[in-house]
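Of the protein chains in this complex, all but one are displayed in their positions.
After this line comes subunit A, so read on.
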Amino acid sequence: MKRFLSLAVSAIALAASPAAAQDVAITNATVATGDGSDPIEGATVVVRGGRVVAAGSGVGAPAGMPVIDGSGMWVTPGMFSPLTTLGLWDVGAVQSSNDQSASDSPFSAALDVATALNPSSQHVAVNRAGGVTRASILSFPSSSIFGGQGAIVDLGADADMLVRRRAFQYVAMGEQGARIAGGSRTASHALLRNALREARQYGRDAQIPGGSAAPERNPTGDDIGVDPRLIDSRSERGNDVLLTRFDAAALVPVVRGEQPLYVGVERASDIRQVLALKREFPRIDLVLVGASEGWLAANEIAAAGVPVITDPVGNLPEAFEELAATQSNVGRMVRAGVKVAIGGLTNGIEKPLNATQYAGNLVALGKIPGAAGLSWGQAFATITSAPAEISGYGGRFGVLAPGAAGDLVIWDGDPLELSSAPTRVFIDGVEQPLDNHQTRLRDRYRDLDESDLPKAYDW
């Protein structure tokens, strides 16, 4: 009972007052900064006021700052997991607990995942304990090719996981988009173009100089203000529109290039069709998602300056649009100059925290003749700085550099190796709890002793 009380008190304390960032220096560790460089041995990382002050081999611990001896440890930025559904579900197959998609909704592009986020989800806690500190969250397209507006989050153990809402729009093309749009790629392309044109027109209508239809912008504190038509609906529209006002408004920042459009696409020919969209909508800010056959169009992707978020171990022709899938996809795209992040490891089976394993596999591939792998530093960047940069947070997340967020993970060994695990995790300089439903079950079943009381009393 005493133990129960102390736990309850600490839980209340945590909820009432978010822990303050602590200034700390970690010395004599192997430091991987996440920027693509190789790990540095005997290095120091200094965090002050929730931000990284310095990281490297020539860095000393400031006088008076608490010091953690990192001997034998690795220190890295926290992982940035792009395109997860953390906080949107509890059990995949339990529909009532699952906000990953809205198959019966009349809305699509307007859907905003920020409204569904639950920082208390066990999957947030499990992945935090695995070294994931930041993520982007998407909602899956189902009733429409548009999934809705994704968010950038942190995995801190506090009430607010949102870093930036409406950070990107997601659209499914390829086989999935074709199926949703009416049965053919032709349908998904017509639908996409129509939607972007409606949004473009809708955006112009809102900007009639001096017109009463252009109410004052209403900033909400994030980078993209709430569109006025969500407040005032006086703008007239044509009578042949397909999009709801909400959905059209949500796509205005996409056609303006203010909000990236993430496009789910696999086949090389589909990738080329997506890149061609830039000719019609020059301001559009594209990110390719999936891109199993990206290596076949790597030079074109690189020339277009479009980054890629991909699952690195898909090497089977699981669909006809993935006939050329290979584990060398990432290595070949990186060689061609494409910025690539590992992502889309979304559900309970493929946990985002396993991105370390997948990055390690890309290093291993380098030893196979004919395959294209990555160096250790390059591989680590695909799960730290590259996804942060693609998400609009270059230099701020996913990297240990002066001014970056104090998102640190201390590991008991090489973070890409299967035997290693985080021992301490910091987000914005705040040390995080690493316990969760799984660790509690682990502790309960350390033995099977029920000689005094049933297991239900062991907590």
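By our rule, a contact is a pair of C-beta atoms (placed from the backbone, for glycine too) under 8 Å apart; a residue touches a chain by one contact, two chains touch by 3 or more; residues count from 1.
Assume contacts and distances are computed from a predicted model.
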Can you pick, from "NADH-quinone oxidoreductase subunit N", "Amidohydrolase-related domain-containing protein", "1-acyl-sn-glycerol-3-phosphate acyltransferase" or "Energy-coupling factor transport system substrate-specific component", the UniProt protein name of the chain not displayed? "Amidohydrolase-related domain-containing protein"
Which of A:S108, A:Q169, A:T310 or A:Q432 touches the missing chain? It is A:T310
Specify the residue from the set A:A19, A:A187 or A:A324 that touches the hidden chain. A:A324
Going by the touch rule given at the top, which residues of subunit A touch the chain that is not shown? 90-95, 98, 100-101, 122-123, 140, 142, 172, 175-176, 264, 266, 268, 289-293, 296, 310-311, 313-320, 322-328, 344, 346-351, 354, 357, 360-361, 363-365, 367-371, 416-421, 437-438, 441-442, 445-446, 448
